[in-house]
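One chain of protein is taken out of this complex; the other chains stay put.
What follows is chain A.
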Amino acid sequence: MSRALSRRQLLRYAGVGAGLAAAVTACGSPASAPTVVGSGGGGAAESLDPFISGTPSDYARNWTVFDELFAISDGNPLPRLAVGVDQGDGAFTVRLRDGVTWHDGSPFVADDVAYTLRYLASPERPVPHELTGFLDTAQVQVRDPRTITIPTLQPVGDPAMLFAGAGMRVIKDGATFAPGGTAVGTGPYRLGAFEPGRQARLTRYDAHWDGAPFADEIVVISLDDPSARVNAVRTGEADYAADVPFTVARTGAGGDDLEVRSAGDTQRTSLGFVMNTTIRPFDDPRARRAVRMLVDRQALVDRVLLGYGVTGNDLFGHGARYFDDTVKAPATDVAGAKALLEQAGAVGAPLVVRSAEYEAGMNGSTELFVEQLKAAGLDARAEIVGVQEYFAPDALAATHLLTFPLGPFPLDVTYARSAAFPTLALNDAELKTAVATAFSTPDEAARAAAWKTAQAVMADRGNWIVWGLADTLAISRRNVAGIEVRDSAKYPYLGKAGLA
């Protein structure tokens, strides 16, 4: 269960980073390639190394240049370079796809996977990779070019989901990624010209195992400023821009051949607050329940999301497999909440709500939430800090509530993430047993039951207040088709994109 997450992964799950825009060039019409513009931040630090990259443009680019063993599709693991997994004793064996070639023409073999695992576990990595907590990368055995056996450090019930959740791209045996170099993958597009923080030109790889891609060329543009991304599409310099702010979406697409697209209900980002159960008053389940009964979720959705979203049910993980959407959030009941606070001896207790703007709207929601608590007579205060200090352990330990956004990731990721941090975790025996079972059991029914139990615990005495599910919007030319959501709608999968 010690599945700690790095900053890189945090950013990935939160969907923060340099924005993405894309231009797509269609088959036979060399003048028009889809140009995709991505959402913003840290563009100049973009990297070809799929284990360093951290911006949406990075992900969008690396995920068309490289392939993963398993991808997430509609919340389920989708076999890509792997075709299946066989469970063994303290290890599992991955069967690899036949007939896959690298962009340089050489065949894809098990040694490449072995190298990838050694690479991500190497001590020179800027941050430890989350898979190193599960896999014994030093003891990997290559059985034959199509078969590899990977020993585990703790039981892994669903290795396919583990790989899919970690988003592990496979790199070629011996690959290094010096600045100014290039990247050789197995993905649907080859990397052409690339300049960090500016553009990457991706050209079609006709020999891709999943069938030749549709567009001749895709240009991925990094634009930090959301208005600049939208302007690029509105003026025809790009065909698609991901992660468009709600304020911009409200003004309309800005052209007859343009449309604002929503990624749909299952791709919504869960926005909420986590209560710190290690200190008063939220060490008492009655105080936790009381605050959940006080919050006006609809007001937050209306004012922070401008209506682009719906209210949440206090559980993170919306859109994931095994998510329990039959659970209802406690009904608003101010009198009942006050009675509960009285019982918990929490009347008049100071409440500090910590927030940083690492997802748009975090600080706004915090201020509104604090107003709601104050209106109910609580001594609440917002503590707005910079992103770099947000996770400073000492300050977190002294905070009562903190903002927390989470994309539609597998429940493994969601629950591991909250457990990785003492002040975010709920120290509950039933929850721990259920999550441990869900992680380790290879039995599908047992896993589903375990997740049901874990979510029942969170609904009953949990420390989450998930007030809203935010839409992910994009602005696009109407003829852009085939943009798929794999991991997050903020950096979609462009491997099947084209112009209709």
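Keep in mind that, in the parts below, contacts are C-beta pairs under 8 Å (C-beta built on N, C-alpha and C of every residue); 3 or more make two chains touch, one makes a residue touch a chain; residues count from 1.
Note that contacts and distances are computed from a predicted model.
Not shown: a single chain whose UniProt protein name, out of "Metal transporter", "Indoleacetamide hydrolase", "Sulfate transport system permease protein CysT" or "Imidazole glycerol phosphate synthase subunit HisH", is "Metal transporter". Of the candidate positions A:Gly54, A:Gly468 or A:Gly495, contact with the hidden chain is made by A:Gly54. When you scan A:Asp74, A:Asp206, A:Asp257 or A:Glu389 for touch with the missing chain, the hit is A:Glu389.
For the options A:Arg198, A:Arg280, A:Arg381 or A:Lys452, the residue in contact with the chain missing from this view is A:Arg198.
Check A:Ser227, A:Gln298 or A:Asn427 against the missing chain and you find that the one touching it is A:Ser227. Interface residues of chain A facing the missing partner chain: 4-7, 9-11, 18, 40-45, 47, 52, 54, 126-128, 179-180, 193-201, 221, 223-225, 227-229, 231-232, 234-235, 237, 254, 385-389, 391-393, 395, 417, 420-422.
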